[in-house]
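All protein chains of the complex are present and in place, except for one that has been dropped.
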Amino acid sequence: MKADPKGVMTGAHFLDGDHACCEGALAAGCRFVAGYPITPSTEVVERIAARFPAVGGMFIQMEDEIASSIAIQGAVWAGAKAMTVTSGPGFSLMMEHIGLAAMLETPCVFVNVQRGGPSTGLPTLPGQADMMQARWGSHGDYEVIAFCPNSPQECFDLTIEAFNMAEIYRVPVMLMLDECVGHMTEKVVIPEADAIEIAERRFTGAKPGEYLPYETNGNWVPPMVKAGDGHYFHMTGLTHDERGYPVMNAEAQEKCVHRIVNKIRENADAIVRLREAEIEDADVVVVSYGITSRVALKAISMAQAEGIKVGHMRLVTAWPFPENRIRRLADQGKAFVMPELNYGQMYLELERVVQGRTRSLLVPHGGGTVHDPEVIYRKIKEAVQ
Amino acid sequence: MKADPKGVMTGAHFLDGDHACCEGALAAGCRFVAGYPITPSTEVVERIAARFPAVGGMFIQMEDEIASSIAIQGAVWAGAKAMTVTSGPGFSLMMEHIGLAAMLETPCVFVNVQRGGPSTGLPTLPGQADMMQARWGSHGDYEVIAFCPNSPQECFDLTIEAFNMAEIYRVPVMLMLDECVGHMTEKVVIPEADAIEIAERRFTGAKPGEYLPYETNGNWVPPMVKAGDGHYFHMTGLTHDERGYPVMNAEAQEKCVHRIVNKIRENADAIVRLREAEIEDADVVVVSYGITSRVALKAISMAQAEGIKVGHMRLVTAWPFPENRIRRLADQGKAFVMPELNYGQMYLELERVVQGRTRSLLVPHGGGTVHDPEVIYRKIKEAVQ
Amino acid sequence: MSATEIKFSGFGGQGVILAGIIFGRAASIYDNKFATLTQSFGPEARGSACSAQLIVSEDQVLYPYVTRPQILMAMSQEAFNKFLPETTDDATVIIEEELVKATGLKPGMKLYGIPATRIAEELGRKMILNIVMVGFFTAVTGLVGYESAREAVKDSVPQGTEVMNLKAFDRGYQYGKELK
Amino acid sequence: MSATEIKFSGFGGQGVILAGIIFGRAASIYDNKFATLTQSFGPEARGSACSAQLIVSEDQVLYPYVTRPQILMAMSQEAFNKFLPETTDDATVIIEEELVKATGLKPGMKLYGIPATRIAEELGRKMILNIVMVGFFTAVTGLVGYESAREAVKDSVPQGTEVMNLKAFDRGYQYGKELK
Amino acid sequence: MEPKNPVVDYLRMDRIPHIWCPGCGLGTVVNCFVRAIKTCDIPRDLISVVSGIGCTGRMAGYLKLDSFHTTHGRPIPFATGLKLANPKLKVIVCSGDGDLFSIGGNHFIHAARRNTDMTIICVNNFTYGMTGGQVTPTTPIEAIASTTPYGNTEEPFNLSHLAESAGAVYVARWTTFHVRQLIKSIKEAVQKSGFSFVEIISPCPTLYGRRNKLGDGLEMMRAFKEKSTVRNGADTREVGLDFKGGIVCGKFIDRERPTYLERYNERMTARLGASYKPYEGVL
Amino acid sequence: MEPKNPVVDYLRMDRIPHIWCPGCGLGTVVNCFVRAIKTCDIPRDLISVVSGIGCTGRMAGYLKLDSFHTTHGRPIPFATGLKLANPKLKVIVCSGDGDLFSIGGNHFIHAARRNTDMTIICVNNFTYGMTGGQVTPTTPIEAIASTTPYGNTEEPFNLSHLAESAGAVYVARWTTFHVRQLIKSIKEAVQKSGFSFVEIISPCPTLYGRRNKLGDGLEMMRAFKEKSTVRNGADTREVGLDFKGGIVCGKFIDRERPTYLERYNERMTARLGASYKPYEGVL
Amino acid sequence: MAESKKSKEPRGKVFINSELCKGCGFCIEFCPTNVLEFSNTFNSKGYHPPAAARPENCTGCDLCGIYCPDFAIFGILMKAVA
Partner (left out) sequence: MAESKKSKEPRGKVFINSELCKGCGFCIEFCPTNVLEFSNTFNSKGYHPPAAARPENCTGCDLCGIYCPDFAIFGILMKAVA
C-alpha cells in the first residue's frame, strides 16, 4: 500500500530528529498517539499535537506513561495505527504494557529518545543505555524489534519502517533514538506519498462467529480484527488458546509464548537491517548504532588514513541482533570494535556471538555526550595488533 | 552484628517459601515492608502483616507497586531496613524505582516470586523468565545483585543474605523466587538469633555540616545517614556529585554512574554465591538455579547412573554472573548444560562467557511447570557426545 | 523406593490443603523425614476440585511435583474422578465414603472409606471433617506415627480449637485402626 | 577544511536557536550544503547563557557537536564570555555591539558588531533582533547566499510576520555589507 | 424446542461454568448487565467491554461482545484509546474496586475529569477477590482482610463523592440485591453521554464474607436488602459506607457537561475554521 | 557585620543562583516556605522535604533540610515511607501541579484517604514548566500549551474539591501574591496533624504566561492581585478555576480526623492487648 | 375462582439447568411467589440444585434468572413457551 498523501509533507525540510519522527509517523499512517511529556522526546508529541487535527488524527496527552502505553493498544484494537513516545523514566513505566503488546500481539510503536540514565540521570544529554531494557524490560519471555536512527532523515525513514514491521509481525516495535539525534536538526527529504511503501494491516477474511484470534494455520502471524465489526472477539494478557481464551497450563504456555518468541527469532534474517561499508576486506569491523555510528565513521576514517583496513557495520535494527551475519564475519577472522554510550550492552550480544573466535573490543562511554573519535580510533588500532 | 531475637522464630517449621521469606526478612532486621498483593507472592506480605505489629515493624499495603517500590526507599532514608514483594506484572511496574535505588544507592530488597509470563501469563504457575529483567529492566546503566533460592529453607537463608548484601554494597538486591519454590512447603530450620549474622548499616561518622553523601574516599561504597539527624543532606535521581547535588555533564555522569556499576562488577567474585557438586572431574557441568536446580539434580543422577561424569553448579546468585568461574571451567574443557524455565536468558550469559571453547547447551522451557528431568538428562548425553 | 507420593483432594473449602500440611508437618518435623508439599492454586480452581500434593521421603526431595500418587485421598466425587486416573496401579485410595462413590478401581488398589462428614457432624462441627480424614489416613497408611500426626494437628489448627480437633483426629484414627 | 563550525549564543528568549535554525536551513535546503544543528538544552540553561551549534559542510557531517567554533555569534555578554575561549584563534566574532563588550580577542580574530537591538526597535519590535543578526551574519560571513538566507527567514518565522522579518533581515544585511 | 435462558446469546457459553465461587454476586451482575444492554438503543456490534484483572475482571471474558481483559488497574486508559480511535463504539469498563480505585484510581479521576464518553461499572466487594482477600481502598474500617488480620485501619474512599468531585456526569450505587434498579441504572449510564459511573455492592462470600463472619452469599444478600435505603439525589458527601452499617443506594448525580470529544471538536472548529473536519475516528 | 537575608540559613547557598527563570514565582514560594517553618514549633532537624520532578521539584534541592528529589509523580509515596518509618519526622512534600495531579494523582488521593500525617504544597503554575510548557490537569480550558496549540479542551481538576472528597483535613489556596497569608497557611498546614494541602497559584511567565499573552511574572502577579478574592470556608465545589477568571483564595477545609498512625495504634492496641507497644517508628 | 384458574394455568414456567447450579439459594430466596426449594439430589459438583416445588405459582417473572449467578435457572411467561 502507498502512503496517504494527507499525512505526507513532501519536500526538503530542516527538521530535528523528534520532528522528523512525527513526520514519519504521519507518513506511516499513524493517526493515534497517546503520550506524556518527557525530555528529550517531547518535541515529537508537540508536533503531533499541532499536525494531527488537520489530518484526522487524534493525539491525547494522558495522565502518565502507563496510561499512554495502553491507550495506544486500545486504539489499535479499534483499528488505528498508534504509537507512544517517551524517554528513559517513562520507558521504564511502560514495561508492563510492552509485555501486554507482545502477548496480545498488538502492532504498535514505542519511541524512546534515550537520555543519560539511570533514574532521572541527565535529562537533556544523550545516552544509549536503554538498549537491553528495550529487549528485556518486561517480565516473561517475548521478543521485540528495535530500530536505531542516526539522523533526522533516518528518524523519518525508520519510523515508517517501524510501523511497517509492527504490522507485518504484530509486535511492539521500539524506535530507539538518542537525545543527540532527537535534538539534532538536519535536512530531511520527504518523498512523494506514492513513493512511500506502507504495510497494511492484515485483517481476517473470516465471517463473524468464525474468527479465532490466534489461529495461525501454520503462519507465524495471525490476522487481525477490530472492535465494532461483529466478531465478538476476546483478548487477554493471560496465556491463551487460539480463541484468545485463558488456558492455565504448561502446554498452552508453550504454544502461546513460543510462537510469540519464534515469530521474531525465526524471521530474524528478514527483519535485520544493517548498513555496511568496506566490510569485505576489512581486518576490523566497527559495529555501532545511533549517534555513535556517526562518530565511529570519523574514527574509521582516521584509521583508514593510516592504512588500517576497517569496515563499518551499522545496526539499523539493534533487535533482533544480527547474529548470523556477525558470526560469519567472525568466521572470516575479522576483529570487532564496538563503541556504545553505555558500559556494555549490545556489546554483550556481540561478544556472545563472536564466541571468542576473533578479538572483540568494547568502547564504553557513560553518556552525556558522544565519544571522542580518538578513543574509538585507538581501540581500532588495538584490535588489529 | 547478630540478629535481633525479637524477629527470629527459632525452631523447625513446616513453611512455604513465601512464608519462609517473611521469616528471613524478620530475622534480617527488616522492619518496613510496603507491598501490593499479587499471586504468587502475596503470602509473603500476608504473613508480614500478621507478624510485624508484635515486633515493632510497619507493613503498609500501598495503592500499587510503584508506590510500594518508592515507599521502601523513603523508609530506608529514615533509617529502616525495608523490602517490597511482588511478581512479574508488579515487578515491571517497579522498574523506574529499581533505577532510583541504584542511583541513590538505597540498600533495599525487591522480592519477585516469578510466575509464567509475559503479561498476566500464568499467575499461579512457575516461570523463570524475569531473570534478564531483574538485571536490565530499568533504563540506564546500573548493576544489581540477584539471589535464587531453591527451597523454603533457602528462602529464609537467602532473604537474610539479600539484606546483608544490600547493606554492604548499598544496592537494590533482587530475590528471585519462582512460584514453585514460593508455594512449596518444606521443613525450615531457623537458628538461634545469635547464630544469624546481620550486616549493620554503615552510618557516617561525620558531624552535621561535614557529611558528603557520595564522598567515597577511594572506597566503592560511601557511608549513609538518615533523616532527622541534622545533616541536611540531599538526594537526587539526577546525575550528582559528591554532595549529592545535580551536575549535568558527561564528567559527572562518568564519575557517578561508573562507580555504581563498578562497585558490583569489581566485587563480583566476593558477591557471587555458588553451590557446586562433583565439578572437579566432570565432563559436563549442569548450570541451573531456583526450582530448576532440583530438577536438574534428578537428571544428573540419571546420567551419573549411566557413568557419565556430570557436575552441578547452582547459581545461588544469578547476578552478578559467575563469569570467572565459568570461564575457568570452560578452559578446563568442560561442557555445559543449562535448563531454565524460559527460552534462554541466563544461558545467554553462559554462552557469552564460554566463548565457544566448549559445548554449551540450553534446555529451554516455557514455564507453567518444571522440566521433565528426562529432557535435561538427554541434553546431558548430547553434551558429552 | 523411598519416596511416597500422596494426593489430598476435594473441593474448595473442605480443608484439603490443611490436611496435606498437617501430614507433611508430621512427617518432616516430628518424624524427621523429608516432606515436600505443593498445591494447585488459581482462579480456575475456585469452587471446583482442589488438591495438595505431598512427597514423603527418606532422602531429600528433588523433583517437587507428584506425578503418580501412590496414595489418593478424595473428599469429593469430582476430585476422585479427576485424580484416580493419575494414581499407580496399586494405589491406596482413601475416601469420604458418603461423598464419594468409588468406581473404576484397578485390581491392585486398596480402598478405605470413612463417613467423615457424619463423624464430624456428630462432634458438632462439619468443618472438621478434614481432621477426621487425617486421623483415618494416619491409621490406614501408617506413614507417620500416631504421636507425630497428633502433634502436627495441634500445631496446625487455630488456637482454642485443639481439643475438638484432636478428638476428631482420634475418632478418625480409631475408625481406621478398626478397619485394618 | 570543508566544514565550518558556528556557535550562535545569547540568553534565553533572544531567539538564539531560531537564528541557528534559519542559517542551517539556508545552508542545507537552499544552498544544498550539509548542515547539522545541535542545541544546549536543559534546566540548567533556564534564564542563562544559551546556544545553538551549527556545522556547515560540503560533506556529510559525522561528529555532531561543535568543538572549536570558527564563527561565534554572541548576543549577550555572558554568552560572549562563556564561549569566546572555545573559538579558534582566527575566529570570526559577531556581536550585538550594545549588549556585548568584546574584550580578550586574540590577534587573528575578526570582530563585527551591530546595534541589532536598536535596529529592531526602530523597526518596531525588539523581539526581531535575532533576524537582524541573521542578516548581518549572512553579509559578513558570506557562508550562505543572500537569497538562500532570505528564503530561510521566510520559512522560519510565524505566518503573517514575514514582511517585518524580511525587513529586519535586510537591515542587518545592509549594515553588514556596508561594514565589509 | 426448549426455551433458552435469555442471557446465553450474550455469553461465551463455551466458557461456562465460570470460575466464580458459589454465592458470588458477579454472575448476578452479568445477568443485569446483559439485560441492560439488550434493551439499550445501541447496536450490539458497537459495544465493547473492557476489564482489568480480578474476579470482576473476568467479566469481559464471559461476555460475547468485543471484550478485552487488559492489565490490572488499566482498563480505563485502554478504553480511552478504544473510544477515541473509534467514537462510534460504546465502551463499558467492568472491573473491581481494587482494580479501579487502588492501582487504577488515577485513571478513573482523569477520565472523569475529561468526561470521556464511557461507562464504568465497578463491582465493589470490599476486597481483592482474585488474589485472596486483601484489603482495598473500599474495605470498611475494622473489616478483616488477609493483609489486615487485626482489622482494617484505613478509611475507605467514598467512591460517589470522589467520582463527583472528579467530574462524572452520572453516579449511582446499587447492590446485587437491587436487580431491577440495577438493570435500569446500567442502561441509563450506558445511554448517558459522558463519563458515567455505577457502583455495585456485591457479595464475595469466599474471601470477604467468611473472614468477616457475614455468612454465605445468601446471607450477605439478605443483609444488603435489610441495610439499604434508596435515596436518589442524595448528597454524595453523605453516602460513605462503613462496616455493617447502612447502604445508601440510588442515582446520586445526573448532570450535563460536554464530553471530551464534543469540546475537542468545538474548539478545533473554532480555531481551524471551516477546513476542519470534526473528528469522528481515525478510520 | 552586614546583616543576612533571613532565609539564607535555610538555603543551600552553594547552589544559588537557582535555575528558575526571571519572574518565576517559585523563589517567592521558597521564601514563604522558609519563613513558615522557621516560626513553626517543629525542630528543624526533624523536617524533611520531598519533591518530585519539575521546576517546583527543584525546591528540595535548594532547601537546607533533609531533602529528597525523587521521581516524577512519586514524592508522596516516598514521603509515606519516610514518615511511617520514623513518625517523629515532619514530612513536607513540595511539588508541581503536573507531578502531584497528573502522574501522581493516585498517590495524592490515597494519602489523603489514609490521612497520613504530611503536608502537601502544590505549586500550581497551570503547566509543566520543566519540560517546556505542556498542558496539565490544572490548565484551564482554552489556555494554549505546547501540546494544546489550539487551546486546551480538557476540564481541569478542582484540586480543593478533589482533596476534600479524598479526605484531606486541611485545604487552602493562595497565590504568590498573598505572601503573608501563605506563610500563615503553610505554618498551619505543617502544624496540622493529618493530611494537609496548600495549593499555591504561581506565575510561570516563560512557558505559561508568554504563550497565553499574560505578560511577564510581574503582570501575572498583578493579575493574581486583581482577580483574587479571599473566602475562607468556601464550599470547595465552588472554587474551580478558569482561564483569566477570578481566583478564590482562602482556607477551605480545617477539620479533625484520626491520622493513619493514630487509627493503626488504636486498633492494634485493641486487638493485641497490653503487650502491644504503640508503634513509634522502626528504630 | 382466581385461585383455581391459577392452579390450572400457571402464568409462567421455570427452567433449571441443575449441572450449572452451585447451590447459592438466591433463586429460592428471591422468587416472589415462593416457587422453588432445594432438591435433595446432588449435581456432579456436589451441590443441591433447586426444584420447582410449587410450579403452579410461577409467574414467569424471571427474577430467579436475574439473580442466578450461574445462569442455571430462568423463568418465562407461558405465552412465550406457547
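Per-chain numbering from 1; labels A, B, C, D, E, F and G assigned in written order.
Operating definition for what follows: contacts are C-beta pairs under 8 Å (C-beta built on N, C-alpha and C of every residue); 3 or more make two chains touch, one makes a residue touch a chain.
Everything numeric here is computed off the predicted structure, so don't read it as measured data.
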Among the chains present in the display, which ones are touched by the chain that isn't there?
D, F
Kindly state which of the options F:Leu26, F:Leu162 or F:Val198 is in contact with the chain not pictured.
F:Leu26
Contacting the left-out chain: of D:Ser40, D:Ser57 or D:Ser76, that is D:Ser76
Of D:Ala26, D:Leu84 or D:Leu99, the one touching the omitted chain in the full complex:
D:Leu99
Where the missing chain touches subunit F, by residue:
2-3, 5-8, 11, 16-18, 20-28, 30-32, 35, 177, 179-180, 183, 216-218, 221-222
Touch rule applied to subunit D and the missing chain gives residues 11, 47-48, 76-78, 99
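Just so we're on the same page, only the chains that are shown with their structure count from here on.
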For the chain pairs B-E and B-F, which is connected through the larger number of C-beta pairs in contact?
B-F
Could you grab the centroid distance between subunit A and subunit B? Build each centroid from C-alpha atoms only and quote it in angstrom.
30
Multi-chain contacts only, two chains or more: what residues does subunit F have there?
53, 69, 71, 102-103, 105-106, 110, 130, 137, 150, 268, 272
Where in subunit D do residues touch at least two different other chains?
42-44
